[in-house]
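Here's a slice of the assembly, chains where they normally sit.
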Amino acid sequence: MSHSLKVNASSQPYVDLPSICAALFEAKARRGVTFDQIAKAIGRDEVWVAAMFYGQAKLSEEELTKLSQLLEVPQENLVAELGPNWFPHRGIGPMPPTDPVLYRLYEGVMVYGNAIKAVIHEKFGDGIMSMIDCKVNVDRKPDPKGDRVVLTFDGKFLPYLKW
Amino acid sequence: MSHSLKVNASSQPYVDLPSICAALFEAKARRGVTFDQIAKAIGRDEVWVAAMFYGQAKLSEEELTKLSQLLEVPQENLVAELGPNWFPHRGIGPMPPTDPVLYRLYEGVMVYGNAIKAVIHEKFGDGIMSMIDCKVNVDRKPDPKGDRVVLTFDGKFLPYLKW
């Protein structure tokens, strides 16, 4: 069974996103579908779909059509706001994040970032893990002591160019 | 074959860490061992070991003994600086990080954080992924288009207590 949702579109983060983003969340709730179900319907992964709901990823025209059909949002509205002439302006503030879920990720960078960097350098040499050519995944791993969130970043290693 | 290393201990981040941290990095280089080799010798994972080198994790007395033997650093020095009376003061600045390796992780939080939060809520309900009861892993995944870094956070889900 689906539930209603009313998003305060003048509050953060909606106020800085294409105005259709709030409508997408409301439509998703009305249709009672999960990110994973949307992802399967348009042929993408659930985290990518969630990112797109927050205006952080760009849909192809084919994906726009499927999304329009699934969520029953008029295609012309989707095209006008998220179509070929729109490009994401990525990054959602504030930083440091105030929300505990986001802050724990930020804390992970602050506490383990240098260690991660040192191991990357040891295994790959001088370079970075790309956040552009990168997949992000969230899984639920059952555990008798309490289920676990398994968050994976799978990014291409980019060696520094020397010129 | 091992190589020398001289760390500028009065620069960031060493100036804010126990002074033995710089010595650990120099000893590791002198002994020519990887984080993974150290990890196997003391029975831990390589990212945890790297975090400990940056003063972000606490060794047991047994781990201190093994580390002392492996790196040929006097045990009494290790105990005095990283022993039972020392507790990590975690978090290494600055934020936002200036180094591109660290920044990409920070960007991951800024671009995908809300999407990750939304998927966690959908799969687990109201709560967070713990960064305390959390394992961090860095793997090298071969790929013909360029090998990939696979970074995993495996943290316990903590539901919000209601009282």
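Labels for the chains are A and B, by order of writing; each one numbers its residues from 1.
Here is the rule we use: contacts are C-beta pairs under 8 Å (C-beta built on N, C-alpha and C of every residue); 3 or more make two chains touch, one makes a residue touch a chain.
Small disclaimer: the values here were computed from a predicted structure and weren't measured.
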Tell me, please, the full copy count of this complex, given that what is shown in place amounts to 2 chains. 10
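Throughout what follows, only the chains that are shown with their structure count from here on.
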Chain A and chain B: spacing of chain centres that average the CA atoms, whole Å: 26
Give every residue of chain A touching chain B within the complex, in rising order. 13, 34-36, 46-48, 50-51, 53-54, 56, 90-93, 95-97, 99-102, 104-124, 128-131, 134, 136, 138, 140-141, 143, 145-158
